[in-house]
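Please find one structure pasted underneath; my questions will follow.
For this depiction, one protein chain was excluded, whereas all remaining protein chains were kept in their positions.
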Amino acid sequence: MSNRIVNWFKYASPQSFYPLAGKLIPWFWALAIVFTVAGLYITFFAAPTDFQQGEGYRIIFIHVPAAWMSMFIYIVMAGWAGLGLALNTRLSGMMAQALAPTGAIMAFLSLWTGAFWGKPMWGAWWVWDARLTSALILFFLYIGFIALQAAIDDPRRADKAGAILALVGVVNVPIIYFSVKWWNTLHQGASVSLTKAPTMAATMLWGMLIMALAFWMYSIAVALTRVRAIILEREAHTEWVKDLPEVQGAKQ
Amino acid sequence: MNWESPAAFFAMGGYGLYVWGSFGVCAVLMIVEPILASKRRKDILRSLRRERIAEQLDPQ
Partner (left out) sequence: MNATLAPILAIIRRDLLLAMRRKSEVLTALFFFIIVVSLFPLGIGPETALLRKIAPGVIWVAALLATMLGLARLFAPDHADGTLEQMVLSPSPLGLLITGKIAAHWITTGLPLVLLAPVLGIQFDLDGGALGIMVVALLLGTPLLSLIGAIGAALTLGLRGGGVLLSLLVLPLYVPALIFGAGAVEAHISGLGAGGHLSLLAALLALAVFFAPWATTAALRIAIE
């Protein structure tokens, strides 16, 4: 048990995490590709045409995973940020910074695919539905986090300030969701509610779960790629970076 | 099999614009983002290598 804790802390330093991430990235890419291929097969070939929504419902197979990931990444990001604030580890802030753009892209994708699903189904690109509105605000929170970190030159201050913002955001997300839902029920006449979703077929559920796994693996792979770049940028003047084979040799 | 012909596959029962509009943008972003992330790493590596060569050429 104690052995495992020691190992864990060993990888908490950027120096030992950098090669570990390099080894893990291809595996996560491989998983992402396998799950994507399986998910796309279910999306387009295994899942039958929906009797109500026709072929348009196939958008759900990427819309729901993107929406899930946008929320999940925000929580993970806030978790890393809080860990960095509590334990003062350098890697945590870098992880939070590496996750933010991926989370913002997921939030954007959930909005984009939601609009492309809503146009044929609801007849409008955008309705002020509780979930859509909360997703939009989540997207704004990501943009705020990225903008704040970009505005601060000192990386240590950027990490800590970003951590506080992420934690304030994570406390606020449920409050925002609840308030938007409350607002939505009061203005019921003006918008369409999606609460009575038709009972989901097993194929559809499987397709969505496998696609969610694909998105998850993709997010890990791309965040690890980005965190490697961030580690190099921040540790550029340390000895271990100068001794890296990528820096020493002509080959990458 | 759901589709009788490739044309039917691309038409998506009249929902082609919406389905391919969603999947297309999703695919583009998921291809561009990793490329940008790894380009960021390659850029910093290139400048680190240049710094190293500059140090070797000019040892104080």
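Letters A and B name the chains as they come in the text, with residue numbers starting at 1 for each one.
To be clear about the criterion, a residue touches a chain if its C-beta (ideal position, glycine included) is under 8 Å from a C-beta of that chain, and two chains touch if they have at least 3 such contacts.
Note that the structure is a prediction, hence the values are computed from the model and not measured.
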item	value
Chains still shown that are in contact with the chain withheld from the display	A
Contact with the hidden chain (one of A:46, A:137 or A:236)	A:137
Residue of A:45, A:125 or A:182 in touch with the missing chain, whole complex considered	A:182
Absent chain, residues of subunit A that touch it	137, 140-141, 143-144, 147-148, 151-152, 157, 160-161, 164-165, 167-169, 171-172, 175-176, 178-180, 182-183, 186
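Heads up, the rule we're going with is that only the chains that are shown with their structure count from here on.
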item	value
Gap in Å, rounded to a whole number, between the CA centres of subunit B and subunit A	17
Subunit B to subunit A touching residues, read off their complex	1-3, 9, 12-15, 18-19, 21-23, 25-26, 29-30, 33-34, 37-38, 40-45, 48-49, 52
Residue ranges of subunit A in contact with subunit B within the complex	44-45, 47-49, 54-56, 58-59, 62-63, 66, 101-102, 105, 108-109, 112-113, 116-117, 119-120, 218, 221-222, 225-226, 228-229, 232-233, 236, 241-242, 246-248, 250, 252
